[in-house]
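Every protein chain except one is present and positioned as in the full complex.
Right, subunit A next:
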Amino acid sequence: MKNTALNETHIALGAKMVPFAGYNMPVQYEGVNIEHQTVREAVGVFDVSHMGEFLIEGEYALDLIQKVSSNDASKLAIGKAQYSCLPNDDGGIVDDLIIYKIKEDTYLLVVNASNIEKDWNWIQSKNDVEATMRNLSEDYSLLAIQGPKAVEAMQSLSSHDLSAIKFYNFVVGDFAGIDHVIISATGYTGSGGFEIYCKNSEVKQIWDKILEAGTDFGIKPIGLAARDTLRLEMGYCLYGNDIDDTTSPIEAGLSWITKFTKNFTNSEALKAEKEHGAERKLVAFELDDRGIPRHGYDIVDGNGNKIGNVTSGTMSPSLGKGIGLGYVPTIFSQVGSKINIQVRKKAIPATVVKLPFYKV
């Protein structure tokens, strides 16, 4: 089991540590509900250094990225980031990721911790253009500062105007006394804020200064449990739950990052799937009665026949009701469709809804 550079810091803060994707990670500090609310209403900081980072460089870097990713990275200007996915050859998804254009011919790919080795091998296997690939995952840390007060609370830590960094844009600059960190207006909570990429040797200083600068704004450290409830209220996909090697980006609702302006892995089959319409779709649903949907529960029709499965589910801390994502045949996917979630012995009625579940 690996540790992030902040492992002892989390333990000193009283975090409950759990193994996640090969790392000891803080699942909660004070309690998931208060942490969730802190991000929705004020500002919180997450150590998500388990995430993987690959640098792809050279004259053919873009060619390789275009070949392996579904979104159109040729649209990226320096200082912009893009959500994308790596389709496999069989209609599924190797991983979802964020691609940053750092400078001309230099891109940073940020991938899920659980997929670092798989993604590396996959991209390497497609690298017949001999782009230079470097795996920085072990050397770099990632902190997410999220919430409506993030900009105001963190402004004193940087000479850059944080409010001027638009969503999915980034600057490379000074932060918390460290030069050349990536300050990226991205996140996985829907509440706004930043992500900071820095070297492991720098992260302790940055973490401490973030907590110090945020004190007057009610900042708290936030664990993975609240990260999951926050992302699920937005309907953001989690790899391994909502998308995986067997789910296509079209059925997962990721057509918006699947651009047929170029060729990429399995693009012809995905294009055909988009044109003909996917047979099943990932939908968002709310339970009409009490109960909590969970990953793996069956989705059933009015007669109790299984029509799909729940991929993510929780009790929404903001809404106080059971919410979830799951795959159903396309005929059940329209907003307002009635489905049922099999929770133990009971089929609980649920309604397909539009995302996000919670509007921040």
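Heads up, the rule we're going with is that contacts are C-beta pairs under 8 Å (C-beta built on N, C-alpha and C of every residue); 3 or more make two chains touch, one makes a residue touch a chain; residues count from 1.
The rule we apply is simple: contacts and distances are computed from a predicted model.
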Hidden chain of the complex, named as in its UniProt record, picked from "Glycine cleavage system H protein", "RNA polymerase sigma factor", "Heme exporter protein B" or "(Fe-S)-binding protein": "Glycine cleavage system H protein"
Hidden partner chain, touching residue among A:V110, A:A225, A:L325 or A:I339: A:A225
Hidden partner chain, touching residue among A:V32, A:L142, A:L270 or A:L325: A:V32
Interface with the unshown chain - residue positions in subunit A: 16, 27-28, 31-33, 225, 228-229, 290-292, 294, 314-315, 317, 344-346
